[in-house]
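Quick one: structure below, then a few questions.
One protein chain omitted, others in place.
Chain naming follows the written order as A, B and C, and within any one chain the residues start at number 1.
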Amino acid sequence: MLKVAILGGSGYTGSELLRLLLSHPHVKVTAVTSERSAGCPVSDIFLNFRDTDLKFELLDVKVLTKKADLFFLCLPHKTSQETAAFLYNADKKVIDLSADYRIKNPKVYQEWYNIPHLFTSLLKKAAYGLPEINRKQIKKSSLIANPGCYPTSALLALAPIMGESFIDTNSIIIDSKSGTSGGGRSPAQPFMYCEVNESVKAYAVTSHRHTPEIEQELSAISKKKIKIIFTPHLMPMDRGILSTVYVRLKRDVNHLTVLKLYRDFYKNEPFVRVLRNGVYPNTKAVKGSNFCDLSVFINKRNSKGQTLTIISVIDNLLKGASGSAVQNMNIMYGFDETAGLLNLPPCP
Amino acid sequence: MLKVAILGGSGYTGSELLRLLLSHPHVKVTAVTSERSAGCPVSDIFLNFRDTDLKFELLDVKVLTKKADLFFLCLPHKTSQETAAFLYNADKKVIDLSADYRIKNPKVYQEWYNIPHLFTSLLKKAAYGLPEINRKQIKKSSLIANPGCYPTSALLALAPIMGESFIDTNSIIIDSKSGTSGGGRSPAQPFMYCEVNESVKAYAVTSHRHTPEIEQELSAISKKKIKIIFTPHLMPMDRGILSTVYVRLKRDVNHLTVLKLYRDFYKNEPFVRVLRNGVYPNTKAVKGSNFCDLSVFINKRNSKGQTLTIISVIDNLLKGASGSAVQNMNIMYGFDETAGLLNLPPCP
Amino acid sequence: MLKVAILGGSGYTGSELLRLLLSHPHVKVTAVTSERSAGCPVSDIFLNFRDTDLKFELLDVKVLTKKADLFFLCLPHKTSQETAAFLYNADKKVIDLSADYRIKNPKVYQEWYNIPHLFTSLLKKAAYGLPEINRKQIKKSSLIANPGCYPTSALLALAPIMGESFIDTNSIIIDSKSGTSGGGRSPAQPFMYCEVNESVKAYAVTSHRHTPEIEQELSAISKKKIKIIFTPHLMPMDRGILSTVYVRLKRDVNHLTVLKLYRDFYKNEPFVRVLRNGVYPNTKAVKGSNFCDLSVFINKRNSKGQTLTIISVIDNLLKGASGSAVQNMNIMYGFDETAGLLNLPPCP
Partner (left out) sequence: MLKVAILGGSGYTGSELLRLLLSHPHVKVTAVTSERSAGCPVSDIFLNFRDTDLKFELLDVKVLTKKADLFFLCLPHKTSQETAAFLYNADKKVIDLSADYRIKNPKVYQEWYNIPHLFTSLLKKAAYGLPEINRKQIKKSSLIANPGCYPTSALLALAPIMGESFIDTNSIIIDSKSGTSGGGRSPAQPFMYCEVNESVKAYAVTSHRHTPEIEQELSAISKKKIKIIFTPHLMPMDRGILSTVYVRLKRDVNHLTVLKLYRDFYKNEPFVRVLRNGVYPNTKAVKGSNFCDLSVFINKRNSKGQTLTIISVIDNLLKGASGSAVQNMNIMYGFDETAGLLNLPPCP
């Protein structure tokens, strides 16, 4: 059994990760940290956990290093920078769910996160952990930068066509709708029930930190410098991201041609499903699962050519965070890639 | 007191209209019809109504003609066609909340609604009832085609810039998020609680019937043939539409210039508010009110020029339906345009 | 116009009160305080307010005393004690929405609120502000202790029968279900969206501070020492309290007899409605209104006699707090008791 530890386990991402790892066939969770709940049994903080004897402990990296071989970091950015570096240098493997090792260019990182990156050489060794576009690198890397939730939903929607000559790569618009768990578990006014319930709002318009991450990866796939328009919205629900992605086409393309492109691209992917024609993805159908559902539509109205609309749905805490982290672990260690990730979630 | 009747009063639009009219200072509601609830006191079907003695009655136009001077039609399309024509010919005034008199071109109507329009001469006399762009025509017309909810949110977002040379009129994308009351009060699988709750989905992608309505009005404002991309989404909440509208700019424009355009355009409008810089519209802030809140953002990232993002929020049952119908009545009859529409709604 | 001030106006109760007072025909709001938002325009914090020029100011009682004649206190308990006393001594009138002047017995107050009451002589002068049982005292008092939300829902359910010999006054059970706005606007873990949504839980079982308040008033009405069982529950919704109240009957009583008792008791009450037989109260029908809807049911199953079930619904922020405060003001000043309180709220 692989010994794993979760650093930062009392948030929604950490607890969801713990849930997955506790029922993973090849893994034993040996430590979970939480500054605010150190000393408490995990099952006291999260009543849905029952049979575990785990207690939250303080984040003492030296002590923790001895306890596990693989470390999942659900820490705030900046803290992750140092912790990942320490563990990496101690010959441990790390899957970092923060943003700290996602942005390859330290200047871009500093511009968007307002702090310098102090481990730029390690940055080069980190693999961007989206299996569908980066599986080989993930397999041989010891430090995985686990993707953001919005980037996952956007990249899976766009990856199959980024290399196609028929798309206008200057026209990409990503309009994303997210559940509230993405805002984290710490008390904050904007995420209070009475503020979120019965309301929809956009936020961080033109300025969300996932923008450069999406651009970096789209640029890497298409081998062009890509800039995007990205607008996140907060929805009155716990989980789920639906991204509606708009791309102009340079020339007319048949709907079935596009559909085939998507089906071919994802044909061996265990967690991406291209829905049959006329079926609309909805976030409830992937809630609690590591799946991404996709649909593509061609709009023929505009006189200046067609627009492709791609809709993707994921569970932000699973495929958008902890599920994808487990998938990355499976790849790193040669486990079946779906191990621990195929439980059918309850619905409705 | 103006005598008014509501035809089709047992749906969400009809009951919301009744609510507004019951407290309107210049109006007396003399009849409300409902096929399914004929004979029942209104306050038996809608427990929130208390002091009214009104009973639902059957839709018998001949009888009804004698009862009122102004008729609000909350009927299904097709039924509205005939009923509006009958009433118009009986020298009554009509505000039609269905789609029947919105689309000026009968061929377009038939293409999208799958039935012919049988009253094409009357169609020419109908005014499209969006006061902010059509107040003069509304004032002198006897038949008002009350706008759809999505068109209202989209047109208010776009009207101020449609005549500007700096926008690319071939690039308009409208991504709308709507509450569930827009789906009506009749039982239907997709609007059951357990289907809607905790889920977001797109629907009618590339094919929603509000598309030609938006295009018609944008074309009229800009004096160009406009085609748009429109994607509606269903949200887990009762009320509210947030539309995120994307328009490419042909040349760089200063954010303050655009903001000023919007402020100037709406400076005398009682129900449209352009939010100060950095404030995000949210549907809860307009829930229960006839207001539309707007924000504009300029995105400078794309190498091929800027994109303008406009966000508008309305209450789909008020500014998107019944509130706007009352506003139109106020204009038609020379009442204060805000009469009966300024009650502050409860929040949260 | 009566000049009024709201002390503590940036919570849900304060803003709801402000909403009602801004459209009240006989009142002018001259000041609203908020420690956390002092200096901000009210309409910046609450986007649903539009036309008001009011700014939040710091709570400086000496300054405020000059600004208004009637003061609404939406302050934490303890702060209210002193502030009410200061204002009362300055010959001002006070409606205190905190618990500080509700409990007549200072020992009971200290037992449940863990602080001593420092103004016990003033305590005697305060009127418990539930108009339906205490209208005369309210009329002549200068200090109103505005009732708690749960007590309002429970007392209105029980008042008509407390004097009846057929009830077992030792058997009263009050099972209440409340929306989340009762928890206030300050960020706190238990009221975060993801904690409340899709969950129901009981809290403060056997220990809720509204218990002695309910007991005091029931005892006063029945002229017996009453003890109750009270269990509050938190619901995933913004507003509303539904209380299901169980009372054993000492002898069999006809359902119509009980119904008549209720109808007679409330026949002149503008805000309490006894529903016709077979109709179930629901919180949505009173949401946004100052109404209380009631139904009574007799259960004949138990071999040891009948049990009466009374169901009451109110909006916790209106009849349960701010609406009732306005009703009390109307009584104190001889305004029409319904002034400013009859706007029909939007539904759904």
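Methods note: a contact is a pair of C-beta atoms (placed from the backbone, for glycine too) under 8 Å apart; a residue touches a chain by one contact, two chains touch by 3 or more.
Worth saying up front: this structure is predicted, and the values here are computed from it rather than measured.
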| item | value |
| --- | --- |
| Contact set of the excluded chain (shown chains only) | A, B, C |
| Listed residues B:G129, B:P160, B:P212 or B:P236, member touching the removed chain | B:P236 |
| Option from B:M1, B:V63, B:L118 or B:M192 whose C-beta touches the chain left out | B:M192 |
| Chain not shown: contacting residue from B:Q81, B:S98, B:S181 or B:T231 | B:S181 |
| Residues belonging to chain B that touch the chain removed from view | 12, 180-181, 185, 187-189, 191-198, 236-238 |
| Those residues of chain A which, in the complete complex, touch the missing chain | 12, 15-16, 19, 22-23, 44, 46-50, 181, 198, 238-239, 273, 275, 279, 281-282, 284-289, 291, 293, 315, 317-318, 343-348 |
| For chain C, the residues touching the chain missing from this view | 170-171, 173, 175, 177, 179, 194-195, 197-203, 205-206, 211, 215, 225, 227-229, 231, 233, 235-240, 242, 244, 246, 280-284, 287, 295, 297-304, 307, 309, 311, 313, 348 |
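The working rule: only the chains that are shown with their structure count from here on.
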| item | value |
| --- | --- |
| Distance between the centres, which are taken as Cα means, of chain C and chain A, whole angstrom | 46 |
| Where chain B and chain C are represented by their mean Cα positions, the distance between them in whole Å | 37 |
| Interface hub residues of chain B, defined as touching at least two other chains | 198, 238-239, 281-282, 284, 287, 348 |
